[in-house]
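All protein chains but one are shown at their positions in the complex.
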Amino acid sequence: MNQMILLYNDPIEEGYVILITGLLIVFGGLILLTIFFKYALPVMLDAYIALKQIGVKKEKELEISKPKVDKREFTGEVTAAISVAIHMYLKKQHDEENAVLTIKQARKLYSPWSSKIYGTQGNRL
Amino acid sequence: MNQMILLYNDPIEEGYVILITGLLIVFGGLILLTIFFKYALPVMLDAYIALKQIGVKKEKELEISKPKVDKREFTGEVTAAISVAIHMYLKKQHDEENAVLTIKQARKLYSPWSSKIYGTQGNRL
Amino acid sequence: MNQMILLYNDPIEEGYVILITGLLIVFGGLILLTIFFKYALPVMLDAYIALKQIGVKKEKELEISKPKVDKREFTGEVTAAISVAIHMYLKKQHDEENAVLTIKQARKLYSPWSSKIYGTQGNRL
Amino acid sequence: MKKIILIFGVLSLLIFARPILGLNSNALNDKTTTTLLQTHEEPEETFISEALGGIEQFYEYTGFANAQAGHIIMIIIGIIFIYLGIKFDYEPLLLIPIGTGVILGNIPFVAGNQTGIYEAGSVMNYLYFGVVKGIYPPLIFLGIGAMTDFSSLIANPKLMLLGAASQIGVFGTFLGALYLGFALPEAGAIGIIGGADGPTAIFLSSKLANGINILADGTTVKNLIGPIAIAAYSYMALVPVIQPPIMRLLTNKKERLIRMKPPRAVSKKEKMIFPVAALLLTTFISPSALPLLGMLFFGNLLKESGRTERLAETARTKLIDIVTILLGVTVGASTQADIFITKDSMLIFGLGAISFVIATMGGLLFAKFMNLFLKGDDKLNPLIGAAGVSAVPDSARVVHAEGLKADPRNYLLMHAMAPNVAGVIGSAIAAGIILSFLG
Amino acid sequence: MKKIILIFGVLSLLIFARPILGLNSNALNDKTTTTLLQTHEEPEETFISEALGGIEQFYEYTGFANAQAGHIIMIIIGIIFIYLGIKFDYEPLLLIPIGTGVILGNIPFVAGNQTGIYEAGSVMNYLYFGVVKGIYPPLIFLGIGAMTDFSSLIANPKLMLLGAASQIGVFGTFLGALYLGFALPEAGAIGIIGGADGPTAIFLSSKLANGINILADGTTVKNLIGPIAIAAYSYMALVPVIQPPIMRLLTNKKERLIRMKPPRAVSKKEKMIFPVAALLLTTFISPSALPLLGMLFFGNLLKESGRTERLAETARTKLIDIVTILLGVTVGASTQADIFITKDSMLIFGLGAISFVIATMGGLLFAKFMNLFLKGDDKLNPLIGAAGVSAVPDSARVVHAEGLKADPRNYLLMHAMAPNVAGVIGSAIAAGIILSFLG
Partner (left out) sequence: MKKIILIFGVLSLLIFARPILGLNSNALNDKTTTTLLQTHEEPEETFISEALGGIEQFYEYTGFANAQAGHIIMIIIGIIFIYLGIKFDYEPLLLIPIGTGVILGNIPFVAGNQTGIYEAGSVMNYLYFGVVKGIYPPLIFLGIGAMTDFSSLIANPKLMLLGAASQIGVFGTFLGALYLGFALPEAGAIGIIGGADGPTAIFLSSKLANGINILADGTTVKNLIGPIAIAAYSYMALVPVIQPPIMRLLTNKKERLIRMKPPRAVSKKEKMIFPVAALLLTTFISPSALPLLGMLFFGNLLKESGRTERLAETARTKLIDIVTILLGVTVGASTQADIFITKDSMLIFGLGAISFVIATMGGLLFAKFMNLFLKGDDKLNPLIGAAGVSAVPDSARVVHAEGLKADPRNYLLMHAMAPNVAGVIGSAIAAGIILSFLG
């Protein structure tokens, strides 16, 4: 693909073209993705469920109730709660990490690379 | 080993030869294996134990009682019981798998590839 | 670096030179390491702590007390106790290993390489 | 509804932008020349027109500009693989990586940029090396050995013959491929699909039908690794669909009700000796199968020795996982449309389906044949013969499920495992034989 | 005090032994010839003098004899990297391996003994292969995909645009590098530092600025993999230092207080479809980014399929760990002083710093721009725009921390993850674009 370089004699000029082109393409690409997930996917999922309802009336009770629960159970409020929990978790983490390390090191004292020690670790893991 | 191909001018003819030869060899090989495990191995194991009994009279009590228990304890009935257990295990498995996944996903929410998060997972595993 | 070989016409003679040279260098190198860890490192660590005390008076309480505890808590007596524990651990190990294996084998009976079984193990690990 | 129109509008804009921009993927080379001339002729063009030129130029390199029917078909096939794996749990550890690989291999690209799996220097090409050189399959077999319990085979060695009988599928398909006009080595590689063993199929085809070897008549052998691997794994995944009707066709209710006596217990020593003895006997018979059988029994020895549990654990978890990921995605990507969509591939798929049927029948009928010589509670339930095709352990499960349909208390799983693993050994021996004759 | 003198004495003895032994590392070749002549002229010399000769001769090969200022400087830099990683927890999984690698690469040695990373046949050279050929980065991306949850992006796809806006850092730096006189491919590789994504930077520089490609004017492109990788990883580690001032500069208190509504819940099906759809759309747009984006979404599919947890687990733990170790140590070792300490490296470090600033500003300002069109609780907290640079998840954490400073109950982490991962996708697309234009 080296021919592309030949198009412009001045690298700076080509640089500007690549800058503009590149940004447009990146934006274009991610806008495409945005549109797909914002509009296309929900439609497709609805269509899929609709198709299923028509085709497979028999297993209705089980199949349909399940995804609905999935959607409702995990709403924004839960998300917020988890967000807080994660925040706290990330804060605390450091102390715990150190504690774990200490215990681990104590257990591992003097356990270099013998095959027998290999075996020991193998059992523990 | 390309010379083998030259033996027959007609590929189809050679094909038949390979078909017959191949099947005979596969059967021959697996029959050999069958004979070994059905007849040779028990004899060899008996011989080994006999040799041991002659050579090392001292550690008799411990050594000999052990393999015998091994053989008796795990008989056909136990095997059948395990078979049933496995069958039930394989059936149940699916539900458990989903449960495990849900818990895991909740724990892992928003934990992409930071080194700090690496560390977190490292501790958990 | 092949030129080195040319230095001496007699391999045996060169052998003696390499023997003496090699031993001197190995000893020299490890003596250097000994000196560093026996004398240089403690000095450097003291200097580091001293520098820290001058520079960062503010966090004095937390920072300084910590390493001292680290040093005192884990003294020779504790080490000796651990040494005994390891000794006993290494002795016992064998029986435990067998027990673990038996349980593992029972669990794993008839679980060859299907993807579904892969999945099963994945959950357990 | 409005939304659907919006989306279809955007997508069609991209795909049909070709005529609008005055481009045509087939006329790519011409066009570039033209563009080149234009820019030289019009040095005063504005900056915006240059940027548009850049986009136009870039557009030629996008998948939208280069997509052909073949790419789209293959991508849909890839998506179907993934769907089957997720929805029906058909060998997902294979179908999902392979399906993704099929998509990756068929993203339309302009050659020369080290993107495609067949371009030297591309990342996919480096990872594909393990397939082309047959390195991944023995590593998979190492892990398989480390996770397989051969107890049921040791307890009842005569079931080994059911694994041998199923190899009629391999040799029968080989003959069929010869009749369809494939060269001898190509036919050998195609035949192994009947072994119902993915790694063995990849190993043998990488040695025989790799697009490198020269035939006796001076022509180069075809590269059939992709179609053979895809066929082998597809049908393995479809074992629960293919086998049951054949099983019902060839057995009557009475046969399906036969209860086999529980296998005898197997001692630890026997389990330790098995891999060593089996390694020696099988590789003495078929030395060309050494990489497969050697690694299989090496893995099993690691498992059974009782001293190397650590290594066995790694072999059957992380090592096999890594190789499975790389193998799956590169085998999938090797189905690049221009190389994959050929008459040969179609023939191979047809032959593959037949080979599974023959292999299943071979095992079943041989079990019935053996019953002629066996008495009392030594009689075999002929269903377990079907497990001789390999496809471990799906095939044994199918047998188990069929047995349960006839008698809900007849647990055939353990019995079926014996021919199941024997089928793997048999297929590897068969691969070695074919390699010796045609390699 | 006595001890210090003792130690300094020993060390200076070693380093200043050069003049004492009558040697000079620069005059190495001359000296060897002399030694050679001497031994031939004096065959009667005693054994002890020969042994001394041996030590003298060996001394020439030690690091003490060959150390130059560059080596010492680089070793100190390596130690600083390790110190920063341990002391301040700045990306220790990267800085510690890279720092150790910097030390390893700058141990002074005499060429010809297969020791250095640039010597064919050396172990380091074999391990470096995965960097030079761009093999490690896609494997890292595979693991990243298997550990990334794209939920927040799926829930709020418009945040994808913030990841796009940050790419101004890439293209702006590219232009800057051109102005500083770098050739087009070199400038492209330097620009990608602004993507704040180590693997992408290594991948692109291994393709464009690898010391192998030939430019249009017949000169060979420079090998800038080392400096670019080091710059990318250094600044990624310094994100908590670089970003906060810019964030405070470009936002007012009111903006920083904006609370965003919690993202909607995302169904399992959406999460499964995301990797496949995103894979298709992004690689159709930028096929040259296939190795990166293909592996990223492949890993994510393994994670989300619900059937391949085993493979995903391996990809995101042991596989990525192994590759991280090898990548880190070899990238570090590639900074061998004589190749690394150049004006180009200094320029690259300067451009890298600027690129991070531009990228952060781009994301922030675009978030403010988007707010012009959004109403009510749809408004964005512009801080999250800064997370568009990638540097996952450090950048999102910095945003979270800044948000907490303004309002201790405003948890921005989940919102910031969306532009954060979008930045990765955006940078990979940008890398593909640059590769298409300049590859």
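Each chain gets a letter, A, B, C, D and E, in the order it is written, and its residues are counted from 1.
The working rule: a residue touches a chain if its C-beta (ideal position, glycine included) is under 8 Å from a C-beta of that chain, and two chains touch if they have at least 3 such contacts.
The model shown is predicted, which means the values in this text are computed figures rather than measured ones.
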| item | value |
| --- | --- |
| Of E:L52, E:I73, E:I107 or E:L215, the residue in touch with the unshown chain | E:I107 |
| Residue among E:A51, E:M74, E:I96 or E:L380 touching the omitted chain | E:I96 |
| Absent-chain interface as seen on subunit B, which is shown | 1, 3-4, 6-8, 13, 16-18, 20-21, 24-25, 32, 35-36, 39-40, 42-43, 118-119, 121-123, 125 |
| Interface with the unshown chain - residue positions in subunit D | 133-135, 138, 142, 207, 272, 276, 279-280, 283-288, 290-291, 294, 297-298, 301-302, 305-308, 310-311, 313-315, 318-319, 433, 435-437, 439 |
| Touching residues (missing chain, whole complex) on subunit C | 1-2, 4-6, 11-12, 14-16, 18-19, 21-23, 25-38, 41, 44-45, 67, 70-80, 83-84, 86-87, 90 |
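As a convention for this text, only the chains that are shown with their structure count from here on.
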| item | value |
| --- | --- |
| Angle of the C-alpha superposing rotation, subunit D to subunit E, to the nearest 5 degrees | 120 |
| C-E or B-D - the one linked by more C-beta pairs in contact | B-D |
| From subunit D, the most remote chain by mean C-alpha position | C |
| Distance between the centres, which are taken as Cα means, of subunit C and subunit B, whole angstrom | 37 |
| Separation of subunit C from subunit E, taking each centre as the mean of its C-alpha atoms, in whole Å | 29 |
| Touching two or more other chains - residues of subunit C | 97, 109-110, 115, 118-119, 121, 123, 125 |
| Contacts with 2+ other chains: residues of subunit E | 285-286, 306-310, 313, 397, 413-414, 433, 436-437, 439 |
